[in-house]
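Heads up: the structure comes next, in structure tokens.
Here's a slice of the assembly, chains where they normally sit.
Chain nomenclature is as follows: A, B and C, assigned in order of appearance, with residue numbering initiated at 1 for each chain independently.
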């Protein structure tokens, strides 16, 4: 089943963008692709590409004209200094949501586990955090993702713009270290998620943990039933290969965000487990 | 009891800034005042003023040198277009937190009820929302305040920078409409809150509802015991004068953020009460 | 007869803007007023004011939402250095036309005689130039107005955005020098022109000489019948007062643009009368 209106994909020239463009094209979607960099290689069937800067609002609005859904994978996707995050991930997000509001389009926002990365990893059978947990960003990058989820909240509450915030764990061809046994999201599961989002009758404002069906997951309940998504892959198959690959850094190993938490960490002692009213 | 190190107050030339400068000076604090506009009138005792732009990071860091606490009341304090909010309230906030990290200073951030303004007002004896409720910003301004609280969260988790986020309701000489029977914060209560913050032995990352002891409050538990603050004033005394003054706008009256929620509201029907897993 | 949709007026805080706001309000129009400066004095009935910068595209688009006509009087309205003209008069114009395209609104653009100011003044009974004469801008300001008329041309040809370009002569309470016997536009005639524009069934892309019914006019045929406008005032009544007031500058007196032509003029000898194929 394809969307009657084209789907706009930002960040189309990146790794995830190219994979998604191919997968959604194969599912018969009409696509508008955009990125600040040229699209590498031939365009998939049913897709056109428009080079644009996320920071150029009127161009973003033009590109989105006629689209029924926006998959927002553009912007800075790793931890960078504050100033480098600001324009693409803060200002650019505003342009994406203004476009969605004008088009009556829904938004899938590629959020990140780094928006909540300072939650501790659960030990053994400890309860997993649900998608309504408090934000605990682990970097300026993670902070921009929390900001993006809240902008989605605002546009839903005020303008009825539907949006799905996918807190992507680690989306790689396969897991490369022990942490990814918990956080890995397969390309196929992400592609299915996007397709389900496009097809869903109703989304509202929703949050989904962007991870495959990993037994070692850090994460609990979310809104996946809203779009009917069910991951089919699992990182567990890679345990033998990567189970021993740990960072050795106590901060990285303690918190869900891993190396992002440890980068620049300067606290004398880690904070206690968070309980409301204490800290 | 005064802080041994000077206290930096941003936004010092504004209404709240001038009031706080006078009150803290009267309590014996040594003050560094800053604002992009000149300080109107004579400086209070023990205070010096340095004009600066919150957007100029190195100047902000210089101004903060030697300070033990930062009361951050600077930036845009009403709803404005996205672009006007970005520089002072997003970039400027980063400068304030970098200064605090370098000085080992604690931060009181003048957050706002507009960071959670799309929560509905409680009816009758309905439960009040606690300070750990989900963010539901009602404007770009409110969104910048949520961002600021989360930046405080990040600097606490990663660098141990203590911060108190005061979600100010309506800080005016006295209530001027019915909504303020719930949200009013008296100048005296705010001044005491700031003094308590400076004097508190430990703050961590905390959130406090910035309202006086109003029986009609929208708000429940928070971290006020962390600094030992207890509001002494109440809006109730003004009920006769302002109790009938309602906006008449159904969106403004339904949500806690009032007119900020109604401004630009374009949703066909208000969303249902938020329950996790539904929307 | 009033427009069913509100009319957006840019430059509302300027001299012409304030006058037009009052006049159109009196005619029963619903108005959205905008300017970078606050509106001085009380708002006329049926009007709301939103402060905004013409250079902030997304804000301009928001302000225009729901409007059926845009009267674009904003931007720099006198000759200024190139850099000061660029942002308000070039970039700002793009924002206005993008807004019009999205809203299906029509545009009245306050162009200027300075877009054609280097045409010579006609002697005696010499033929007057028609509105389809070649552009001959006399300043960076005049060049920005020619640019604006051509942007209107582009939006009409490509997007069907209707626009009326009024080459305003001299719009003052009354003529103050001899040149204005030819170029004067009374406030009342301008207000009627705007009202006729709003009410016209069809505008297309049109150009009108913005001058009252002056016997000494420099100008001939234009598209005024398109909106049914007929100026009712005349500068001739002021001849006794101002007929002798000439600049004494040979360049200013030779060309229609007057002092704008003479400002910075550095040509050894004026060019010959333009005939196609010669120069």
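Here, a contact is a pair of C-beta atoms (placed from the backbone, for glycine too) under 8 Å apart; a residue touches a chain by one contact, two chains touch by 3 or more.
In this text, all values refer to a predicted model and were calculated from it rather than measured experimentally.
**Q** Given 3 shown copies, how many make up the whole thing?
**A** The whole assembly in this structure file has 6 copies of the sequence.
Everything below uses one rule, namely that only the chains that are shown with their structure count from here on.
**Q** If you average the CA atoms of chain A and of chain C, how far apart do the two points sit, in angstrom?
**A** Distance between chain centres: 49 Å.
**Q** Using mean CA coordinates as chain centres, what's the chain A-chain B distance in Å?
**A** Centre-to-centre distance between chain A and chain B: 30 Å.
**Q** Quick check: what residues of chain C touch more than one other chain, meaning two or more?
**A** If we look for residues of chain C contacting two or more partner chains, we find 58.
**Q** Any idea which chain C residues touch chain A in the complex?
**A** These residues of chain C touch chain A: 57-58, 61, 94-95, 98, 102.
**Q** Going by the contact rule at the top, pick out the chain C residues touching chain B in the complex.
**A** 52-53, 56, 58-59, 62
**Q** Under the stated contact criterion, what part of chain B meets chain A in this complex?
**A** The contact residues of chain B facing chain A are 82, 86, 90-91, 94, 101, 118, 130, 132, 134-140, 142-143, 146-147, 150-151, 153-154, 156-160, 204-206, 221, 223, 226, 261, 264-268, 271, 276-277, 279.
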